[in-house]
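Okay, handing you the structure first.
Only a single protein chain was left out; the remaining protein chains are all shown in position.
Order of writing sets the labels: A, B and C. Residues in every chain begin at 1.
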Amino acid sequence: MSGHRPVPPSAAKGRHFLQIPGPTNVPDRVLRAMAKPVIDHRGPEFAELGRSVLERLKPIFRTKGHVLVFSGSGTSAWEAALVNTLAPSDRVLMVETGQFAVLWREMATRFGLEIDSIPTDWRRGVDPNAVEQRLKQDTRHTIKAVCVVHNETSTGAASRIGLIRKAMDAAKHPALLLIDAVSSLGSIDVRHDEWGVDVSVSCSQKGLMLPPGIGLNAVSEKALAVSKAGGSRRSFLDWQPMLKANADGFFATTPATNLLYALEEALAMFEEEGIDNVYARHDRLAEATRRAVAAWGLENLCLESKDYSSVLTAVLMPDGHNADAFRKLILDRFNMSLGMGLGKITGKVFRIGHIGEMNDLTLAGTLAGIEMGLDIAGIPHQRGGVDAALRYLAETSRPSD
Amino acid sequence: MSGHRPVPPSAAKGRHFLQIPGPTNVPDRVLRAMAKPVIDHRGPEFAELGRSVLERLKPIFRTKGHVLVFSGSGTSAWEAALVNTLAPSDRVLMVETGQFAVLWREMATRFGLEIDSIPTDWRRGVDPNAVEQRLKQDTRHTIKAVCVVHNETSTGAASRIGLIRKAMDAAKHPALLLIDAVSSLGSIDVRHDEWGVDVSVSCSQKGLMLPPGIGLNAVSEKALAVSKAGGSRRSFLDWQPMLKANADGFFATTPATNLLYALEEALAMFEEEGIDNVYARHDRLAEATRRAVAAWGLENLCLESKDYSSVLTAVLMPDGHNADAFRKLILDRFNMSLGMGLGKITGKVFRIGHIGEMNDLTLAGTLAGIEMGLDIAGIPHQRGGVDAALRYLAETSRPSD
Amino acid sequence: MSGHRPVPPSAAKGRHFLQIPGPTNVPDRVLRAMAKPVIDHRGPEFAELGRSVLERLKPIFRTKGHVLVFSGSGTSAWEAALVNTLAPSDRVLMVETGQFAVLWREMATRFGLEIDSIPTDWRRGVDPNAVEQRLKQDTRHTIKAVCVVHNETSTGAASRIGLIRKAMDAAKHPALLLIDAVSSLGSIDVRHDEWGVDVSVSCSQKGLMLPPGIGLNAVSEKALAVSKAGGSRRSFLDWQPMLKANADGFFATTPATNLLYALEEALAMFEEEGIDNVYARHDRLAEATRRAVAAWGLENLCLESKDYSSVLTAVLMPDGHNADAFRKLILDRFNMSLGMGLGKITGKVFRIGHIGEMNDLTLAGTLAGIEMGLDIAGIPHQRGGVDAALRYLAETSRPSD
Partner (left out) sequence: MSGHRPVPPSAAKGRHFLQIPGPTNVPDRVLRAMAKPVIDHRGPEFAELGRSVLERLKPIFRTKGHVLVFSGSGTSAWEAALVNTLAPSDRVLMVETGQFAVLWREMATRFGLEIDSIPTDWRRGVDPNAVEQRLKQDTRHTIKAVCVVHNETSTGAASRIGLIRKAMDAAKHPALLLIDAVSSLGSIDVRHDEWGVDVSVSCSQKGLMLPPGIGLNAVSEKALAVSKAGGSRRSFLDWQPMLKANADGFFATTPATNLLYALEEALAMFEEEGIDNVYARHDRLAEATRRAVAAWGLENLCLESKDYSSVLTAVLMPDGHNADAFRKLILDRFNMSLGMGLGKITGKVFRIGHIGEMNDLTLAGTLAGIEMGLDIAGIPHQRGGVDAALRYLAETSRPSD
């Protein structure tokens, strides 16, 4: 629509396959909802919208507590979690599961937190035993928070937060539990209350199937109490004025109204499908993807099945082949975006997102693009990945009721 | 959006694959263009729109003559062709290539025309020799028009209009040549001027990638002259007042403005891709589809390669299996619509549309849905259809320049 | 969005006021509904849509009978009414209330009907007595139909169809009653069943607040019976195959699916507001408009209050001033489209549409544009038109419940 930029090269290429692990493909009905005219953010119609989305977000986190919605990205939601609950010099325990864990740690460092870091090989989830050991060593309870990434979007390994909670309980440690649920929320089960999570951090553009622009915090009473008494200097991301305004359906600062329209529509879609059905769909698409990867003879970055992520699958490139060159070829030939390797695995993996508005046929198209790309790029592999996925999908397909 | 109907069952099923041979998948940018506010159909802004679309449609028909745009369906465009050029009792030669040829013939009968019909087995295009023979027999030139379907959407067989023109010339017969270019326009090459076509009939929802609601006629000077002197009683579909209004960019009756917005956007997409590239894309997707069908061991309704259609492929069901039950299963399981068998082949074939907004990955998804459906339905077939298609697509894939 | 046309001059001019008496301003929620992806017109989801709109249109016509929806304009719906019920040489009685009556008569002539025409001065509705007299003279009942325009969009005079029915009954004449409800449907009360109308003709872009592209017929059992037995040669607009397909929610030819989406949304809006409230709103806006016209010292083309139209007001220009120059100035200065004078009153009147998505403030803007235009153009008038309208609107304003 702009007179200044040339037509994007994809104009003649048909529908784009956005198979990065977020932003995900946004349903067209969500896009249309977002195109509604802006309304007065202090008027009665807005109050209904605000109350609707704030209330209906709770089941997605499986919480009866508070969910806060900020204009911002997932990064801002990370920051909100830290600055509301932790003060400079506070000690936190983090587990380096991958690049997003690294980035969150860097953020914590910037806010003056002291980090105890548990390393990993970036090919697995958090080891609850390791957490338990560290916490037990912290007999004086100087660790104020445990920060873990629920689904590590850079590696395709998920951590079992329930076991981490058990580890914390076993260590009888009072630290807060903060989780990055950025790519897990709406994708795989997040049980904020049951798992005793204090802050779940998420955002709009992953499992919620929205455009980016909204950051989310689900917050426990314990975290709220900590926040009232302390935390870091903050203003825009402060929970207190936001919660006060939210009580009437309003926001402390001008909200991103049109993204709230989109959110309301996406929440309606979750309610229509049923959240357990959403998760089952993602699980099934993920398993089909892994079968394709195995059939190609390629290696899943995530080593053990207990850590497999239903959000994305990161695939290791055979030696001597660059993942980014491969991704570029796929984009050029098949109008599909795959996720790049991040941080220390740049160029070594590509990531396949399989959440959001996905069904059997869009997954089939996705895997077909990869299989053809492997062929064209001359990357050593066996054929039959798509076929293996289709067999699994056909076997597990069920009629609608 | 309506409060009265339940949420459609496909709400939880991800993106719909609309793989009937029209209406085809409409690009989202076309849908957004269609959502622009209505303007005064007698004002200067409209005149620019009208001139733009009327002029830019011509290259799609490969004509320098007139293209007329009516509010209506392809059926109304058929009717416009007949009532503007033929009077009751006029004799026309038609070839029964399939159900759409049958329907056009029925329409002609309703307008009192006398029909000479050449039968076929519904598995091939028009035989130019047969046309030539009939015309040669008509030494008194009582046949006023030859009406043929360019691409028979019910069977997936295309006719070679250039050879039919040669046959008419060889017979030295002055009949008008009217073609149904409903599913061919924008899908495969239509050469209105070069082939000496007098009326090319088409509409919006096939190769043009628009929603239904617009009927089209491209008209030769010869047809125009006939129209001025005669034809049948008519009003809404009369060419003369329409052409008069079109001269200034306006329409004789209130036009479907928003579909013209959509048309303008679709024409821009044709210009960006290049019409020959559009056709080459359709040819390639069609060949991949046929390879899948062959690999499955299923039979293409269209018997000979010279008649193969790049618009759609009609697939014969093995004996004892009903195509509509199969289509229903595919819709239920995979949220994909396939074309039904029409007329005398109801239940015996399903049709795969492969035009419009299609690329390699959406075709892969389409074929994957069929292959899984064959498996689930227990229809005798060999695996490997998708694989055969992917091999062909990969082999013939080229980098964008 | 097209790369070929310059940005329309109104790009920098803010929201357009489309105050022609149709197409009317389309609510943005209707435009968004129209932008939904196309679905299979032979599938189960479509059947629900089809049934929904066909059923929910009936209360708008206040009929329990059939409503038919065609792809086409209002002109095609006029034609459908004529060709389904009348045969060449049939005699019909028409009343020339204005330009649309003239055009409908011309259409009737083209289909070979013989017309008895009652003239008027184009400043009033149909005189029921005149109809009664003519019918009484037709003792042999050679007149097969009475065709009248309910709301004459060219003059702003409405006819009282109930009185015309009484006149026909008083004359004990069996002719069919066909009415043009093009601009009255959804704008002012149309009582198809109560008034004994046989065919009510309408379309999408007036009171229904849709883009153009749909023609409508509401049809009595009597008209249906006549249609089965006779009528003119026809195909696309034939009622019988359409009604047969409609029984299952489908259409005889490919329907304009996206306009049906829009229709469904507009029908939801009618149901939300309540049709009587819609009419009351239009009546009030029309009265405010007339008060403005009177305050300006200008003359309403419609002479008597019993004929006043709540759809539009046609205003006579003072001698020596051309309405089209005035309209052009208004469009240029204020980005508002007013209706032109049609036929023999071209240049002599401008028409103000006040139906569709209109409220007090958009009417105020409309009248303000006219008052400023009168001032700038130097057209003799008194100030105070807007003020008179605002006083009336304020006096009659009521809180929402």
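In this text, a contact is a pair of C-beta atoms (placed from the backbone, for glycine too) under 8 Å apart; a residue touches a chain by one contact, two chains touch by 3 or more.
Small disclaimer: the values here were computed from a predicted structure and weren't measured.
S.K.: Taking the full complex into account, find the residue in A:29, A:124 or A:333 that is in contact with the omitted chain.
M.R.: The single option touching the absent chain is A:29.
S.K.: Tell me where the left-out chain touches chain C, residue by residue.
M.R.: 7, 9, 11-15, 17, 25, 27-28, 31, 269, 272-274, 277, 329, 332-336, 357-362, 364-366, 368-369, 371-372, 375-376, 383-384, 386-387, 390-391, 393-394, 397-400
S.K.: Counting contacts across the full complex, list the positions on chain A that touch the omitted chain.
M.R.: For chain A, the residues touching the absent chain are 1-6, 8-10, 16, 18, 20, 22-26, 29, 31-45, 48-49, 52, 56, 70-76, 78-79, 88, 106-107, 110-112, 203, 205, 211-213, 232-236, 238, 252-259, 264-265, 267-268, 271-272, 331, 337, 340.
S.K.: Suppose we count only contacts with the excluded chain; which residues of chain B make the list?
M.R.: Counting only chain B, the missing chain is touched by 1, 3, 7, 28-29, 32, 35-37.
One rule holds for everything that comes next: only the chains that are shown with their structure count from here on.
S.K.: Which chain's centre, taken as the mean of its Cα atoms, is farthest from the centre of chain B?
M.R.: Max centre-to-centre separation from chain B belongs to A.
S.K.: Using mean C-alpha positions as chain centres, tell me how far chain A is from chain C in Å, no decimals.
M.R.: Inter-chain centre distance comes to 53 Å.
S.K.: Would you give the residues of chain C that are in contact with at least 2 other chains, written as numbers and ranges?
M.R.: 1, 3, 29, 32, 35-37
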